[in-house]
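All protein chains of the complex are present and in place, except for one that has been dropped.
Chain naming follows the written order as A and B, and within any one chain the residues start at number 1.
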Amino acid sequence: MSALPTYASTGQKIWYYGFRVICGLVFFFLIAPIITIIPLSFNAENFFTFTPGMLALDPEAYSLKHYQDFFTNSDWQQALKNSVTIAPMATIISVGLGTLAAIGLSQSHVPFRRAIMAILISPMIVPLIISAAGMYFFYSRVGLQGTYLGVVLAHAALGIPFVIITVTATLVGFDHSLTRAAANMGAGPVRTFFKVQMPLILPGVISGGLFAFITSFDEVVVVLFVGSASQKTLPWQMFIGLREQISPTILAVATILVVFSIALLTAVELLRRRSERIRGVSPR
Amino acid sequence: MTLKNVLLASSAIALIAAPLAAQDMADSMTIVSWGGAYQNSQLKAYVEPYQEANPDVSVTWDESSNEAVAKLRAMDEAGNVTWDLVDVVASDAIRLCDEGLAMEYDPDELLAPAEDGTPASEDFGDMLVSDCFIPQIVYSTTVGYRTDMVPEGTDPPTDICALFDLDTYPGQRALEKRPINNMEWALYCDGVAKDDIYDVLETEEGQDRAFAKLDTIKDDTVWWSAGADTPQLLADGEVFMGSTYNGRLFSVIEEQDQPVAMLWDMQVFDLDGWIIPANLPEDRLARVKDFVKKETTTQALADQAKYISYGPARSSSAPLVGKHDELGIEMAQHMPTDPANAKNTLLYNYEWWADYRDDLDAKFQAWLTR
Partner (left out) sequence: MSDIAESDDRISAEGSRDLKRSLNRALRAQKMRALMLIAPLLIFILVTFIAPIVDMLFRSVENEIVSDTLPRTVLALDDWEYTSGETPSEAVFAALYYDLFVAAELKEHTRLGSRLNYETTGISSLFRKSGRRVDRFDTDIYADQFTALDPAWGEPATWTMMSEALDDDPDALPETASALEGWHHLLKVERDDPATEAPADILFTALYRDLSAGAPGLNDGDLAAMTATARQAVDGFETVSIRDQFVDVDDSWLDPEIWGTIKAYAPKYTIGYFLKSVDYQLTPEGIEKQPEDQQIYIRLFVRTLVMSLTIMVSCIVLGYPVAFLLANLPMRYSNVLMILVLLPFWTSLLVRTSAWKVLLQNQGVINDILVWLHIVSESGRLALINNQTGTIIAMTHILLPFMILPLYSVMQTIPPTYMRAAKSLGATDWTAFWRVYFPQSVPGIGAGSILVFILAIGYYITPELVGGTSGIFISNRIAYHISSSLNWGLAAALGSILLVAVLMLYWAYDRIVGIDNVKLG
């Protein structure tokens, strides 16, 4: 939507600004909860409540104690450690297997493509509670319940649809004559893959990887079932916290994660710009 | 072989055997509990002292007591039980014992006698509601209310039926999202004598009567499912009164200093304690038994009351209950079992609910969604 032309009528002007106000409200709706939690995480009391002191901007009503709690409490630290080990491992599995499969799926003659696609996408469409319960019973039986491996495998499975979707999307625009050209010039399939295909689909792979990472990092239902105490992740600790002892430490963690998300998003945006430069698509 | 050699050899065996005996106990334990302040009281009263005496023992906490029965059953199906000691409410202990998932034990063998020599089975007495259950505390479900929301000119509520009295005490209620306790209170406030409650509740008419009574406040009720809900709702002023565990109310009133007061009338007594999962490997079992023996003594149970206002399950512990660890207030008067608080109480009927739970729960949930 380009800028309003000078000859616009009053109605057009009202619509133009009205539309922007509506969009502004929706954007506000989107980030309102995030705006709410940030001040609450500095609450001096142990409840999720804006105290009169906080509203009066009384410095006494604010404190860093929930941040302190997060950094000193061994449960939270353990949860953080588990989250940052489990999520990358799950991501590596999803991205590794997912990228290969996406390349396979993008070839022109794949038998049973629909059925295969449906199976690969299924972790995203099966209601989470059903996946969680199924994995719980099945992993219990094969001895994976309550192990790191079990949680990693479960999370990897949940992240795969995102990798498949994003990587297939980048491959749709991929010009296969490039690989043929590389092969003509004597490059082996492995070399072709890393030198020609990979740089071009890399943004898709990375964005799929980030989705997979966040899926694992923010996942609570499956880990509650498949994991046990020694694999408790940040969302698990938050869930327990909400249930057993409402403490704004959860909000402090969330604030830290929001900052972390902004950093990640900025990274994605920078990568995306870079990929567009490589592909020679100029930004509008 | 000379005599000297024999002596040497046997002393060598003795030397090797001594540390072996200690090594027979596993050096890590997974303890399952509820999280929050309650778990913290166990950490302070039991686990930390135990670790001080046994520095090489590591403890992992699992806050899964809520799903203990489901998880233990699944672990058992898989033949891989990873828990060593599980904190559960008495009704769950009975269920686990029934299903053979918890270990049966002999109280006088596993548990230490009282300091005056009274055997454990007598000291715990009626609290031993199941052959697998190692009682820890008596807690109660009771009602708290916002003191600043009592209408002007009205006396603060003193009996449980204030819950159903929307005219005198307008405002939202918070009740647990399950039939247990709510049905009993509803019938009691509908005029059923305390001793007849379960007989009446057994009949279709009795159940309808309880639902009809609950109907009168249904539109003004928030239904909670997590123990932390009611304290938060009270602190926010979201509800005027709500049911929760007495320890939660103690924490809101005394520790968090909120304008909240509590009723002891018709508090429902319940028990909470340990069970040891059945068929633990020898070394883990030895460690757990050692822990349980040392940390369920008269003194240990009394120590827990320093951190949370739940009554110790041993009768010999009651006189030893002292002051709160941080606040320095006498804890005895905050115990649900204190004679002043226990004038009108109800004991949760385990047997009855084991039968009627499925049926009433289906009706209760259907009633809620209507």
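In this section, a contact is a pair of C-beta atoms (placed from the backbone, for glycine too) under 8 Å apart; a residue touches a chain by one contact, two chains touch by 3 or more.
Please read all numbers here as calculations on a predicted model, not as lab measurements.
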{"item": "Which residue of A:N46, A:Q78 or A:S131 touches the chain not shown here", "value": "A:S131"}
{"item": "Residue in contact with the excluded chain [from A:I31, A:L64 or A:A181]", "value": "A:I31"}
{"item": "Footprint left on chain A by the chain that the document does not show", "value": "1-2, 12, 15, 19-20, 22-23, 26-27, 29-34, 36-37, 40, 48-50, 93, 97-98, 100-101, 103-105, 107-111, 114, 116-123, 125-131, 133-139, 141, 153-154, 156-157, 160, 162, 165-166, 168-169, 172, 207, 211, 214, 218, 220-221, 234-235, 238-239, 242, 250-251, 253-254, 257-258, 261-262, 264-266, 268-269, 272, 283-284"}
{"item": "Sites on chain B contacted by the missing partner chain, in the whole complex", "value": "66-67, 69-70, 73, 95, 98-100, 172, 177, 222-223, 225, 236-238, 351, 354-359, 361-363, 365-369"}
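We take it that only the chains that are shown with their structure count from here on.
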{"item": "Centroid spacing, where centroids are CA-atom means, of chain A and chain B in whole angstrom", "value": "39"}
{"item": "Chain A-facing residues of chain B, complex", "value": "30, 32, 34-39, 60-64, 66, 74-75, 77-78, 80, 82, 226-228, 231-232, 235-236, 256"}
{"item": "Residues of chain A defined as touching chain B within the complex", "value": "45-49, 75, 136-137, 140-143, 145-146, 228-230, 240-246"}
